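Missing here: one protein chain of the complex. Every other protein chain is in place.
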Amino acid sequence: MSPFGPIALVAALAYLFFGRVGRKVLAPITAGLVGVALWQLACDLFLSSTNPTPMQTLTALWEIFASDQLWKHSAASLYRVTWGFVLAALTGIPLGLWVGWNVRGFEALNPVIQGLRPISPIAWIPFAILWFGIGDGAGVFLIFYASFFPITVGTMAAVRNISLVHQRSAQNFGLTGLDLFRRVVLPASLPQIITSLRIALGVAWLVIVAAEMVGMDSGLGYLINDARNMGKRYDLVAATMILIGLIGIVLDYLVRKLETFDEVRWGYVNR
Amino acid sequence: MKLRVAIGTAIWLLVITVAHVQLNIGWARAGSFFRGLVWEQQKQLQVGFLPVT
Partner (left out) sequence: MTSWVTDHTAEGSFFKSRKFTDWATVKEALIGRRIDAVFILAPMAMQLRADGVPIKIVYLGHRDGTALVVGKHAAIENFGDLAGKRVAIPSRFANQNILMHKMMRDWGMPDGSIELLEVPPPEHPSALESGSIDGYIVGEPFAALAEMNGTGRVLYQTKDIWPNFISCVLVVREELITEDRALVQELVDGIAKSGKWLDESHEHRMQAAAITAENYYFQPKELLEYVLSNPPDRVRYTELAPLKADFDEIMELAFDVGVLSRRVAFEEYVDDSFVRPLEDIDWNMKNLPGVEDYEVAQ
């Protein structure tokens, strides 16, 4: 067989891989495939048969998609994350803005905020159940707690980091107090606030899975625990993990879209 | 922008809440929850268990 064929194939692949199309599409796909191949290799070489192979996981994923489990549990998890996150944003952003802007507010509340922040939401589960019972209430509270601190701290930092140049020049134009805040500080802090929203959503999605393993009777985290209780359905566990990852990507994408608004981009350009 | 975000968020809140009630809770239970019952069972008793003997 002539060497021309394989060389042409390799050349085409190299062009695709390094060319513009290749980089955006082929490269991540190839990286993913390499990961899957390593996974399969590990299964063949040294992992026990209990570990699911890529194929088994794919079948389990299909099983979830085909049953009504997918919608039920995704809805449950998304419901709790949505409400917890929105409540955290509605309280955290105003509070962060005020604490960031008001010196006395900062001195009073910052220590409290920094003190509560490091306590993992998971540690609050016993109290969440005691206060809100074994249902959505506890889940929403945990998500609220988990999202509140990234949002508040991020907003505080955004306000405090407004460059002095902005403030001084605005003051030169005669802007003071509330006007200064509304027209300069707030828009300038938007990018960082959105970033803190992104981080908070990531944390929230992380926490809901853990929270649902303890104390809920629905949701994706609950599904993982349920799969454990089924005996040896580790393929279902892996499939649910993939599902969780996929939803996480979509959530992050949605928040990132917020950054494309003109008002937000203004903040970036002028930084 | 703010209006769009607010409306979008409100719509999503509505959608996901309806979906969750529809799929997981059931409208009967949701109704009785809002009628202010402390534990949603009047003539109903929740019996808990772990799937192990």
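Here are a few things to note about the model shown:
A and B are the chain letters, set down in written order, and residue numbers restart from 1 in every chain.
Operating definition for what follows: a residue touches a chain if its C-beta (ideal position, glycine included) is under 8 Å from a C-beta of that chain, and two chains touch if they have at least 3 such contacts.
In this text the structure is predicted, and so the values were computed from the model without any measurement.
The hidden chain makes contact, of the residues A:G19, A:G32, A:P94 or A:G133, with A:G133.
Counting the whole complex, the residues of chain A in touch with the unshown chain are 48, 50, 126, 129-130, 133-134, 213-215, 217, 222, 225-226, 228-232. Panel shows chain B; residues 39, 41, 43-53 of it touch the chain omitted from the view.
The working rule: only the chains that are shown with their structure count from here on.
With centres defined as mean CA coordinates, chain B is found 24 Å away from chain A. Only residues 1, 5, 9, 12-13, 16-17, 19-20, 22-24, 51-52 of chain B touch chain A when the two sit together in their complex.
Contacts from chain A toward chain B in the complex involve residues 68, 71-72, 75-76, 78-79, 82-83, 86, 136, 218, 229, 258, 261-264.
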